[in-house]
Each structure stands twice: as C-alpha cells, then as structure tokens.
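With one protein chain removed, the remaining protein chains of the complex are shown where they sit.
We just call them A and B in the order they show up, numbering each chain from 1.
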Amino acid sequence: MSNVVAHAGQHADSPSRAHHRALQHHFDTMPQQKEAAVIGMWVFLLTEILFFGGLFVAYMIYRIWYFDAFAEASRSLSLFWGGLNTAVLIGSSLTMAMAVRGAQTNKRKATVNWLILTMILGCVFLGVKVIEYSDKFEHHHVPGPNFVWASEHAAPVAEGGAEHTPAPEAAAGHRKLSLTPSQLQRTTQIYFSLYFTMTGLHALHMIIGIGLMSVITWMAWKGRFDEEYYTPVELSGLYWHFVDIVWIFLFPLLYLVERHT
Amino acid sequence: MLDKLRIPERHYLHEGHSLRSWLLTKDHKRIAIMYLMSISVMFFIGGLFAVGIRFELATPQGDFVTADTYNKFFTMHGIIMVFFFLIPSIPAVLGNFLIPPMIGARDLAFPRINLLSLYIYWIGGIFTIYAMITGGVDTGWTFYTPYSAAGSNSHVIPVALGIFIAGFSSILTGLNFIVTIHRMRAPGMTWFRLPLFVWAHYATSLVQVLGTPVIAITIVMLFVERAFGFGIFDPARGGDPVLFQHLFWFYSHPAVYIMILPALGVTSELVSTFSKKTIFGYSFVAFSSLAIAIFGFIVWAHHMFVAGISTYSAMVFSFLSFSVAIPSAVKVFNWTATLYKGAVSFETPMLYAYGFIGLFAIGGLTGLFLATLGLDIHVHDTYFVVAHFHYIMVGGAIMGYLGGLHFWWPKITGRMYNNFFSKVSAIMVFVGFNITFFPQFVVGYLGMPRRYHSYPDEMQVLNVMSSAGATVLGLGYVLPVIYFLLSLRRGRVAGPNPWGASGLEWQTQSPPLTENFVEIPIVTGEPYEYDHVPAKESHLV
Partner (left out) sequence: MSDHVSPVSLYITIFASLMVLTAVTVGAAFVNLGQFNFLVAMLVAGFKASLVVWYFMHMKYQSHLTKLALAVGLFFLVILLGETMIDYASKDFTPMPPKIDAESEIVKP
C-alpha cells in the first residue's frame, strides 16, 4: 500500500560531497537552490504586477471618462524632469545589469562600483521627484481640501464661451464627456490622486530597492559572492528592473496624455 | 511484531525547548504549530463576535446593542474569520506541516520566508486587534466606499492596514508552496503521483499569489482616500464607488476559493483513506482544483449584480459563475464514486468528511441560486446569502480543517485523542451547524436583510432556532480544544501510521524528525495504492 521504495543509493546527504558554504540543507545542489530563488523572485514580481495593476485599472477607466481633465493635468507636468528621470532609470538598469554581470564573473570591485552607481542614479531619480512634488505642493495640485486648479493648461477651445453646459447627448456615442470648467476642476483631482498614488508607490519601491542594494553592496564588498553564488545580486537586479519597467509605463501614461495641442 | 508503541527519542518537538528555538525556527513543522495556536486564538475572538450577533438576533428588537455596535460586531466577525482564520487555516497549519513530507522534501523552498510570513501574520493581527479594542470598525468586512472612505467614524485605517499586512503573509505562503511543489519533489514523485492535498494547495497558492495583491492595492487606494483626502472613489469629484467594488471583489471572490480549495484537498485524502480505495478519477480531481482556481478569477462581479454594473456584464458574470460549479461537482461525484464499494469506516476524520460533502454540496448549489440574476435580485443582501456562504465556509472549510486536524493530529503530535469525545463533537458540530444555518436560508428567502440588528416579529422562531444551534455548534468547537490538549499528555501513542493511510508522511515516525526523512525516498508507486486492509492494523515500512 505504500508508494515508496526504500531508497537505495543516491541521495544528497552523504558527507563526502563538498558543499558550497551557501548551500542550504534542504536543497541538493547550488543550481537547484538558485533556480528556486529566481522562480520565487519572479512569483513575487507577479504579485507586484497585479499590485500596480489595480492602479492601472482605475487610471484606464478615468482617463476614458475624463480625458480632457487628464490631458490638461498631464500637460502641467514637466516633460523635462519626466524625460530626465526616464533616462536616469534606464541608465540605472544598465548599471544594475553590469553589477549582476560583475558578480557572475567574480569581479568584486566592479560589482561594488556598479551597485553604487545604480544607487546614485536611483537617488537622482528620487531627487527629481522631490523637485516635482514640491512644485505640485506649491501650486496646490495635491488633491484634497487644498486643491486648486487654475486651468492654465487647457487645450485651445474652438467654441468660445467660459461656462457652457456639456452636451451629454453628443457625448453618449463615445465614453468621453465634454466637461464644464467646474467639472474639469473636480475631475483633475482624480488625475492627481492617481498621479500621486502611482508615482508615490513607485518611489516607495525605489527607496526599498536602494535599501536592499545597500545591503547587497555591503555583502559584495565583504566578498560574500562568487560565480557559484551571487543569487542576492541577481534577485535585487530583478527587483530593480521591475521598478524600471513600472516607470516605463508610468511615464507615457502620466506625462504624455495629450501633448500635441 | 509490535512492542507497545513509543514516542521516538528524537523528533522535531525535542529539537530545542527554548522560546528562541521556536521564535527563530526554520522548521516548517514548528511554524505550522505556531500558526495553529495563533489562528485558534483568532477563531475564538471571531467566535465571540458571532455570539454577540446571535444573542442580539434571538429577539426581533434591537435591544442588546445599538445598531452601530451591531455593525461593529458583524464587521469584526467577518474580518477576523475571513482574513485571520479561514484564509491561513489549512494552508498555514496543515499545508506548512505536510507539504514537505508529502513530496519527500526536508523543508519548504524558503524556510526563512515561511517564518517571516508568520511574523507578518502576527503584526497584521495586532493592528486589527488594536483597532477592535480602541473602538472597532463598522463598515462591514467589505468596507465599501464611500462609507469607508468618507462616512465612517470608526477605525478603518488600522484595520485596513492589518488586513494589508496579513495579505503579505498569505502571499509569501503561496509563493513558498508554488516553488516548493515545482522544485523540491523527491526523485520519482512526478506531478501525477502527488497527493491530491498537494494539488489543492498548489491551486490555492496560485490564487493567493495572483489575487491578494489586488486587495492590497485597493486598501492602499482606500487609505489615501481616507487619510489624505484623495478622490479616487469620491463621486463628488467624478470618482466611482463601483470601481472600488470591482477591485475589492477581484480578490475577495478568489479568496473564497483560497478558503475552500485546501479543504477539498483534505477531503480527497480522507475519503480515500477511510474507504481504503484509490480516489476515483485522480487526474480529474487534480485538474478540477486548477480549474476552480482559474475560473474563480473571472466571476467576481456576481457580488455586484445590484450594484450598478451593466446588464450585459451581469449576464457574462452570471454565466461564468455557473461554470465554476462544474469542477466542484466533479470532485463531489468522484468522492462518491470512491466511496462506492469501498471499505468504508466512520472514524472521526471521516465523520467530518461526510459532513463536508453534504454541506459543501448544499452550499455550492445555493451558490447557483445566487448566480441566477433574477433570483439574486430577490435574495441579495438577505440571510440567504449569509446561509450560503456559511454552508461553504463553516460546513465546508471549517469541517475540512477539523477533519484534517483530526486526521493528522497523530502525525503532528505522536498521540491519539479521545475517540468517543471526538466523535461526539463531530456530530455536535454537524447538528449544531445545520440548526444554526438552515433556518437562515428560509428567513433570508422570506426577506430578512443581513446586517440588521432587528427584524419582523414573525421571523423570531427561525432566528431563535439559529441562535440555539449556534450554542451547540460553539460547544462542538470547544470540545476539541480540551481533548486535543489532554491528548498531548494522556493520549495513546499513535505510531507512524494509525490509520493505515498511504502517503509519504505516513512512512515516517510520529512525530516526525526535524529533517523529515533519514534518507530522501525514491518514489515508484502510484498514490493511494490501497489493498483493502482494515484500518486497525498499523503499517510500518
């Protein structure tokens, strides 16, 4: 009735096999351990995809409903800072990939240097975000009771007139509504609510990433990694690239809603 | 051939007795025990709120507590039971303990992450208990906006944070199981030789990993709305409260499959063991777990039929909800076919399994009532819904959990519990459960709304029945605590395999070694290979 044959020869516990010092007792080999860790990290990144995904759902629906508000609000963002940050983050992905490569090829100093460079670029990104956020605070673009929208980024209006009522019948064919200035004022808060939540969450992930990397850098400095064991570097790399990918989507969604007017 | 059975000298409970050796353990078995203690505490706290609810509902007037306090009772009952008891229960206790031995591994893939998931569970629980002590939450466990974002004066944020944190515990458990089952199986343990318990937990883990993040982000959005005054769901600023519901239920519907799939896995083990027969249609049962997990993700808006979704999408979700019943039914039919001409016995775990099959069937079928659009309009937000989900969650999931606990207790502790009282409490649970919840179908169909602390006089008889049943049910839950604890000192030594069950976990000593196996086994046989040997004989390899 049992489905086991008592084990004859091969098993991984014989003391004669030399173990890498980093091999944990419940794994048989280093490749098995590393592969498990990498799969585990990818599963974690899947959870992050679904985590940010909820915000993308909200964004998608409100962008369709309140396109004009989104377009106007998006134009108030600095394309310079946003573009710079995109370049910085892509650059940090390069330096991170180089850091992992350094660990793979057992180059301790190179690994440490590339990791430090990645962290510096990460801090540059965060610094720019501070600049952008301060600007928003000054202009009262933070949603909530103190929100003020001066509508200086409106698209040029073909039909003149300040306060014309919307034509819902005309809009019924598309999802988009033409919004009165009062509605525009209020729905831009939705845009900024999503802007702050999405970029704030992204920035939080970057801070965590930089924290992680400082630990990994210290470990690399101490010589903990070699070509057989550099898993922590690889895993932080995966995390950091993911954070870059989120920004690759956030940038066009938040900064480039409608720039051609 | 057998001397009087003895507890082995060396086993996982003897590997260090200090608090430190427990709190810093990497042993999945010790982590499982600590989860067992934690969720038991949470179960009784959630149960206390249930006592408050049933006590109030014994009379038609709202005379025990105010409406606001009653709102807090059912909210806290739901939150504790769903997030802090049912979701972790079988996976964190039985899954953690049994998956490595079942697949022939020494531990889960990530033992330290396993420990971290326990710590995270504790932190989440502390936030929630703190919020309860300082005044509680009254939004309902579903904390819909705009009330939760702007209207409620209760402690929404700490509770929301507690649930957010506990969600990570769930994610980490699921992540661990997925990687373990993929990469840590013993030689010869192919996918189709895995116990169905493992298949069920694999499917559960997929749901935990993919679904939980969405409620996490929903809570983040609720948090920024409430704490900072952001307007994502605020209608005055163009926000849509129904969007909150879409995001909430995208997780919370699959969550119910997190709660039931493991119990379905336990039942497969029990039915096979106690009919001494291999499970009929093994691969169908295995795939049905995956199907339930996948289909469970695409039916969420059946909770929103009257919330303002379009008729078209309501039809889509209704149709898909019918389809998710199919894999569940596959399991019930296969268990029945397994029992047919099996050497069927009535040990305590099997009593729970019988109860499970019947009550799960009733709960599941009433789900079809709710998935039917026209009927749902009549019974939505009534006690019919409450009865439906308690049939699945209590009559199903909790009985599956108790059955599993009674089945694997001898493996976990090395001792048997009192046979007579265990059967008495199983029967009390079954009888008490039905007296509590069957009247709720009737009273709900008659129109009694849920979440109200008063009701029309003519419904009192059924409500009193329900409250009386709850008393029996409660006693049925208290008894196991007593005889389980007593068994630790005075229980008969169980030996490696008191039930004559198949599975790698039964080929080792009870309680197991810390490292589970002296040598990792090589698997060559099929699962559930029984040859109709009566359960009384204990089998040693």
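Note that in this section a contact is a pair of C-beta atoms (placed from the backbone, for glycine too) under 8 Å apart; a residue touches a chain by one contact, two chains touch by 3 or more.
Please read these numbers as outputs of a predicted model, since none were measured by experiment.
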Contact with the hidden chain (one of A:65, A:81, A:133 or A:221): A:65
Option from B:80, B:156, B:494 or B:513 whose C-beta touches the chain left out: B:156
Touch with the omitted chain, as defined above, among B:76, B:214, B:232 or B:429: B:214
Candidate in contact with the missing chain, chosen from B:35, B:250 or B:455: B:250
In chain B, positions touching the absent partner: 150-153, 155-157, 182, 206, 210, 214, 226-227, 229, 234-238, 242-243, 246, 250, 297-298, 301, 308-313, 316
Those residues of chain A which, in the complete complex, touch the missing chain: 30-31, 34-35, 38-39, 42-43, 45-46, 49-50, 53-54, 56-57, 60-61, 64-65, 79, 83, 86-87, 90-91, 93-94, 96-98, 101, 104-105, 144-145, 165-166, 168, 171-172, 175, 177, 180, 182-183, 186-187, 227-228, 234, 237-238, 241-242, 244-245, 248-249, 251-253, 256, 258-261
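Just so we're on the same page, only the chains that are shown with their structure count from here on.
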Centre distance in Å when chain A and chain B are each reduced to the mean of their C-alpha atoms: 34
List of chain B residues in touch with chain A within their complex: 100, 105-111, 113, 171, 175-176, 178-179, 182-184, 187-188, 193, 209-214, 216-218, 220-221, 224-225, 228-232, 236-240, 243, 246-247, 250, 500, 502-504, 506-507, 515, 519-527, 529-531, 533, 539, 541
Touch list for chain A against partner chain B, complex: 1-8, 10-13, 24-27, 32, 35-37, 39-40, 43-44, 46-55, 57-58, 61-62, 65-66, 69, 142-145, 183, 186-187, 189-190, 193-194, 196-197, 201
